[in-house]
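The structure follows.
Omission of a single protein chain aside, the complex is shown with its protein chains in their original locations.
Residue numbering begins at 1 within each chain, and the chains themselves are lettered A and B in the order written.
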Amino acid sequence: MRHLTVALWASAAILATVALGGCPSGQPGGGAVTPTTGESAGPAVELQMWTIWSAEPRKSALDQIVANFEAAHPGIRINVVPTEPDAYKSRIRVVTGSGSPPDIFFVWSGEWLHNFVRGDNVLPITAELDANNSEWRDRVMGDALKWYTFDGETYGIPFLRQCTFFFYNTQLFERDNVQPPATWNEFLAACDTLKRPDVAPIALGNSVKWPAHHYVSCLWQRLMGQDQLVSDFDPLGPGAYDDPGYVKGLQMFRDLVERGVFNRAPNGTTRENARALFYTASAAMFYTGTWDLNALREGGEAPEDFWDTWDWFNFPAVEGGRGDQQALHGGADGYVISSKTAHPEEAITFLKYLNSVEAAQLFVEQCKELVLVNGAVTEQNADEHLLRYARQVEAAPTIVPWADTLLERSVAEVLLDGCQALVEGSITPEQIMDNMRARQANVKRHLQELGGSSMEVETPENEAG
Amino acid sequence: MSRRLAARLSDAFYALLALIFMLPLIWTVVGSFRASGLRTEPWGLPERLNLSNYAAAWEGKIGVYLLNSTVVTVISVLVIIALSAPAAYAFARLRFRGSSLMLGFILTGLLIPAHAVLIPLYQLNAALGVGDYLAIIGPYVAFGLPLSVLLLRAYFVEIPRELMEAAIMDGAGHMRILWTIFMPIAKPAVATVAIFQASWIWNELPFALVFIASGSHYTLPIGLLSFRGEHITDWGAILAGVTISVVPLMVLYLLFQKHIVRGLTAGAVK
Partner (left out) sequence: MLVLPAAVVFAFYITYPLLHTIVLSAYSWSALNPVRTWQGMGNYVELYHDPVLRVALINNGLWIVLSLVLQLPLAMLLALGIGSALRRHRMLRTLFFSPLIVPAVAVGLIWQLFYEPNFGALNALFEAIGLDGWTAGWLGDPKLATLCIIIVSSWRYTGFHMMILLAGLQAIPDDIYEAARIDGASAWRTFWHITLPLMKRIVLVDALLITVGSVKIFDLIWVMTEGGPNRASEVLATYMYRTAFSDDRMGYAAAIATVMLVLTLIATVIYVRLTGQEEAEA
């Protein structure tokens, strides 16, 4: 046995040494041998670009944008690697963690991106945005860039704007003579009126556990305002959560559950089935994102007779709340450049192109989604829904990110779990806040050990009242 | 009750049980021909023979993924058997010091979840400079070994000692005994190992997802996932893809199944 073990380890060691010594390490993009530019002007620069747009129509739209870009820039090739969104989260972490990230990659805004920025994985592009009288910066719609900005540096471009609204069935509303509610009390009354044995007032598919949290997230914003949330959520802040609004918001959601407004077993219902409840008129309302626009309208998964029987309204105002009652809620997905890229200039050139009106219009044309480039959505490339949505975004005083994208990841998980437990009634609002405080204290200790007060979230401008 | 009737009844019972077992697969095949309504009426039948899902799956390069999966699976299974058979033989028949410790060492591999070693393995692959096929075949072989060694060893132990002793008298070496005597007798176990490893590798996801860098080397499970978007999923195409991906394994299974039965009827073990 002894010499067997020795032999075993010896050969493993030899193998490892040969392997480590014999091969160049750290090929970008994980061992895919890419022709890197030599000193000569021969082969093109190849950039790896990772995206979650693996499904149609986004996939083809991106392919086409890339093809157009390559035609205009013969010296640069973009190798797009699409990955299914859920899997992407672990995949990008693994490759970043082992030091060979792709040159350009997809990010979700807020803490998800911030986490990458803290580890120094992302290239700031502030100077490029500001060049030529900040011509590039001005192209980006609204204030979305602020969620890509930390400590005064901007780390990428927001591209897709997605907001959540209450979608409602106009026929069911008409049948019960209900108007889209503007305030929380009107909303509660509407729920009571709409409720029937075969109709749930609201469809909720909470098996992935973040849809329920949207209610809490919105209520918190309405009650306390965006600025307070952002500073309370700062993982290096006090993390006291002593505003009674936190418990109140959770309680308001719990009251909603107890009122019986949701379909059967929301925690066992997928988002897709909640959507199906909505378009089969088994539910009168559905709080979901604009990503579902395509499923509900012509050509979507909903049956044809449903296509013209829905509309949407913003989350109702909460009486006596301190936040901006007209604010929208949403996120801004985008792209960043790796700080480890060997070709920063070429990567920036591509990002700039991706963010151009030309590319954005192409994307809108094919995907019917809102791209955060001024002038991207026009009467030629969009339908009435998208046009109306774009106007709403333009007019919004502010667009508040959902709580789970603002909170540090593990603290966010505590909130999400808490909301799921709240649906089944196995936890109290106070307990959820205790759990969040405890988790955040832990995170704070860890971040301080890493040493860095520079990780503070940049506080966005004041919310206009 | 006559013996015949009892046999009939028992067969009917198993057939019914099999039908219940098959329902999900039948549902998949039926669903792959449906154009709509998979969510709201999950048990509906296709209105007519609709091939659009297959067209979508084919458009999604399912053919390329099929080829990739075949290459990876065949190579991995062959290497697994080539490596595990000698080891199983040694553990079953040779008394060397520390053999049970060594066996325990390899068996620990059974319990290791892929995710536990994902990052170190990725770094290893990057350091080796291997990507794509090689990057996943290595881990597949390593993770396939414990079960194969375990199963083959359990089978080898049952093979009568006299067979081996007689061969040694004839001057045969261990390798020859293994390949000319043990392996033919152990065909059922080898076939079992091959089938199980193949179905595992064919459907493996975490490694393939992280280690395969280029889209042209994607295996089937990743290919299937690419029909799942962030918010909208083309379940029709996925079901068509699943149907396509199940066929090769089904054929493999039917082929190997014969060997398992032959092992029995040949009555090699006496």
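Following the convention adopted for this analysis, a contact is a pair of C-beta atoms (placed from the backbone, for glycine too) under 8 Å apart; a residue touches a chain by one contact, two chains touch by 3 or more.
Here the structure is a predicted model, which means the values were calculated and not measured.
Asker: Taking the whole complex into account, name the chains on display that the unshown chain touches.
Answerer: Within the full complex, the chain not displayed touches A, B.
Asker: Out of B:Phe33, B:Tyr54, B:Tyr89 or B:Tyr218, which touches the unshown chain?
Answerer: For the chain that is not drawn, the touching residue is B:Tyr89.
Asker: Which of A:Ser90, A:Gln228 or A:Asn381 touches the chain that is not shown?
Answerer: A:Ser90
Asker: Kindly note down the residues of chain A that lie in touch with the hidden chain.
Answerer: Counting only chain A, the missing chain is touched by 4, 7-9, 11-12, 15-16, 89-90, 93-94, 96-97, 115-116, 118-121, 206-209, 263-270, 273, 276-277, 282, 409-410, 413, 417-418, 420-421, 423-424, 426-427, 446, 449-451.
Asker: If you put the missing chain back, which residues of chain B would it touch?
Answerer: Residues touching the hidden chain, for chain B, are 10-11, 13-15, 17-18, 21-22, 24-25, 27-28, 39-43, 83-84, 86-87, 89-91, 94, 100, 102-117, 119-121, 124, 138-139, 141-143, 145-147, 149-151, 154-155, 157-158, 174-175, 178, 188-189, 192, 195-196, 199, 202-203, 205, 220-221, 224-225, 235, 238-239, 242, 245-246, 249-250, 253-254, 257, 260-261, 263-265, 267, 269-270.
We take it that only the chains that are shown with their structure count from here on.
Asker: Taking the complex as given, what residues does chain B use to touch chain A?
Answerer: Within the complex, chain B touches chain A at residues 36, 39-40, 96-99, 101-102, 118-119, 122-123, 125-132, 135, 205, 209-211, 213-215, 222, 225-234.
Asker: Show me the residue ranges of chain A that touch chain B in the complex, using the header's touch definition.
Answerer: It is residues 1-2, 4-5, 19-20, 23-27, 29-33, 52-56, 58-59, 79-87, 90-91, 94-95, 97-100, 271-273, 276, 280, 289, 291-292, 294-295, 301, 303 of chain A that touch chain B.
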